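I have placed the structure first, in the form of structure tokens, so that the comments after it can refer back to it.
For this view, one protein chain was removed and the others were kept in their places.
Moving on to subunit A:
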Amino acid sequence: MEEKSLLEVKDLTVKFFTDDGVVTAVDRVSFDIKRGETLGMVGESGCGKSVTSLAIMRLLPSPPARITSGKILFEGEDLLQKSEAEMRRIRGNRISMIFQEPMTSLNPVFTVGRQISEAIMLHQKLSGKEAVERAVEMLRLVGIPNPEKRYHEYPHQMSGGMRQRVMIAMALSCNPKLLIADEPTTALDVTIQAQILDLMNRLKDRVGMSVLLITHDLGVVAETARRVVVMYAGQVVEEASCEDLFENPLHPYTAGLLKSIPRLEGEKGRLNVIEGSVPNPLNLPPGCRFNPRCPEAADICRKKSPALLEMGNGRRVRCFSRGSPPEEV
């Protein structure tokens, strides 16, 4: 039996209409997230991960951004058809988001407690006093010592790790169905990273939510996600269960990412990084977008774009050497 999806993104295309030209930041991206599952989304910086997540929240700056095609079905309803007022009832309530920069994501002039209880009062229709109690409880839940006191502190009085815990407390305060975590640990140092990931894992089961975990670090995905979507230059290039992906990466880009995960012990010499960089979206190479960096690139790769091939069992790949047909234009 197919589990029911909480979120289905279908053929999502996001374009930025800038002075320099039209940038297709997200190009016909599809994926889905089941109830209670953590989906990892990986790719180097600039691949369109944040734009995808902001599109789900309907928080893209418009102009210059415009969603030009696709559907975002959340519990069966298309978020792209919702009014702004309907979206406001969903944001921070049924879908929450935490961001990469804990240092700048909290408002410096309000206490952290107030910033949490604000969301609670907004969505849960609690009185001020009840909201404060609930906020303190959330601070305790995310492992902040002495929550009654820290409720009254300002963000600048806290470390980056503590602030990210506050962000998590805020995001989970209304028991969301979906948490979007956009590089939640990238700005933190390694030990704090592990603590925050651990916290998110524990709270996910407790709240019973699904998580879209965005990262450029496959190591982070390995510890948390069940399935992974790999993005490159605005497209999905591979999707697989976590085990399959780590055991047998199909796409040369995924293989490159795997080789570049830092290992803790016994590793000598330099990290294997994929040579070159993500192409400028205003100036994409012809053919497969990965071909200038691909060790397996063949002639066809420079002429035609590979389509995303369904391989069964939820596995997908976009590569000619793995059997993808050329995309119809």
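Here is the rule we go by: a contact is a pair of C-beta atoms (placed from the backbone, for glycine too) under 8 Å apart; a residue touches a chain by one contact, two chains touch by 3 or more; residues count from 1.
The rule is short, and it goes like this: contacts and distances are computed from a predicted model.
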Name under which UniProt lists the unshown chain, selected from "ABC transporter domain-containing protein", "Oxidoreductase", "Peptide/nickel transport system permease protein" or "Succinate dehydrogenase / fumarate reductase iron-sulfur subunit": "Peptide/nickel transport system permease protein"
Candidate in contact with the missing chain, chosen from A:S5, A:T38 or A:N93: A:N93
Selected from A:S62, A:Q81 or A:N107 as touching the chain missing from the view: A:N107
Option from A:K49, A:H123 or A:K204 whose C-beta touches the chain left out: A:H123
Absent chain, residues of subunit A that touch it: 57, 59, 88-93, 96-97, 99, 101, 104-111, 115, 118-119, 122-123, 154, 156, 167, 170
